[in-house]
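Of the protein chains in this complex, one is absent; all others appear in place.
What follows is chain A.
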Amino acid sequence: MSPLIPVETIVERAFDVIESVDSVENVVSDLRTLLGVDHVVYNCSGSGSDPTVRPYVKMTYPSDWIKRYVLMDYANVDPVLKRGFSSALAFDWSEIVVKSAQEQAMLRDAIGHGIGPHGLSIPVTSRLGHRGLFSVSHSGDVDVWRRYRADNIKGLVDIANRIHRRVLQQEFGETRAHLTVREVECLSWSAQGKEAADIAGILDISVHTVRDYLKSARFKLDCVNVAQAVSKAIAHGLISV
C-alpha cells in the first residue's frame, strides 16, 4: 500500500500492464504488486451473468486456497461472488450480509487461508451486458484499508473496467465501440497539442466534458493516455493531422 506513487501514475501503469502483458494471469499478478494489495481477483463467465457457468477466473490467491475453493465448491457459496454478480455498485466486503451458516463457514475458512478480511469488489459490464467482477483484498489494519479504499476507488474502477474489456475482447470476441464525432474532434485537437482547457474553449463545452469525451475515446481505443489514443486514432485513420 505504497503512498509514495501518485494515484494517477499507478492507474496509468496499470492500464499499460493490462494492455501489454501477455496473459491475464500475469496481468493480475503484476497488478497485485503495482496496487500494493494482498490479492487481486478477476471473475467473468461464459454465460455473461452467472459466474458459475463456464467460469473465467484469474487470481493471485495461494494454490492451497484455490484447491480448497474448488474442493468445497465455494463458487456456489461465496457471498462476494453472489453479491458482485447481482450489483451495479462497488461494495466493501464489510457490507456483506452473511445469510447462511455455509457462507459463514466459507468466510472463516478464507480468513484462515490469509484471504481478506478487507476487500473491495467492483462489478463491471459491457455494452452487451456481459458482466464481470474485479476484487482486491488486504489483511492489514482497518484504518489503513479504509484510507486506501477512499484514495484509490476511482482508479480501481477504471482498472476494473479496463481488465474486463481486455478479457471480453480476448476471450469472448467483443468488439470495439465506434468513436463519435465529438470524441474524434477532441482527439484531433489533442493531436495538435491542445490541452483540455483549450479544447473546451474551441468547442464551447466545459473542461470536465472534454475530459469525459477523451476518457471515453481512450476507453474505446484501449489506451493508457491521450497521447497513445491520438497515435492509435491516427494509425487507424480515425483522425488526420
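Things to note:
Here is the rule we go by: contacts are C-beta pairs under 8 Å (C-beta built on N, C-alpha and C of every residue); 3 or more make two chains touch, one makes a residue touch a chain; residues count from 1.
Simple rule for what comes next: contacts and distances are computed from a predicted model.
The UniProt record for the undisplayed chain lists the protein name "Acyl-homoserine-lactone synthase", from the options "Electron transfer flavoprotein alpha subunit apoprotein", "Amino acid/amide ABC transporter membrane protein 2 (HAAT family)", "AraC-type DNA-binding protein" or "Acyl-homoserine-lactone synthase". When you scan A:T9, A:N76, A:Q104 or A:T180 for touch with the missing chain, the hit is A:T180.
Checked against the hidden chain, the listed residues A:N43, A:T60, A:S135 or A:N161 yield one contact partner: A:N161.
Here one chain is not drawn; of A:V27, A:V40, A:A90 or A:V226, the residue touching it is A:A90. With the whole complex as reference, residues 82-83, 86-90, 122-129, 131, 153-158, 160-161, 177-178, 180-183, 200, 204-206, 208-209, 212-213, 215-216, 219-220 of chain A touch the missing chain.
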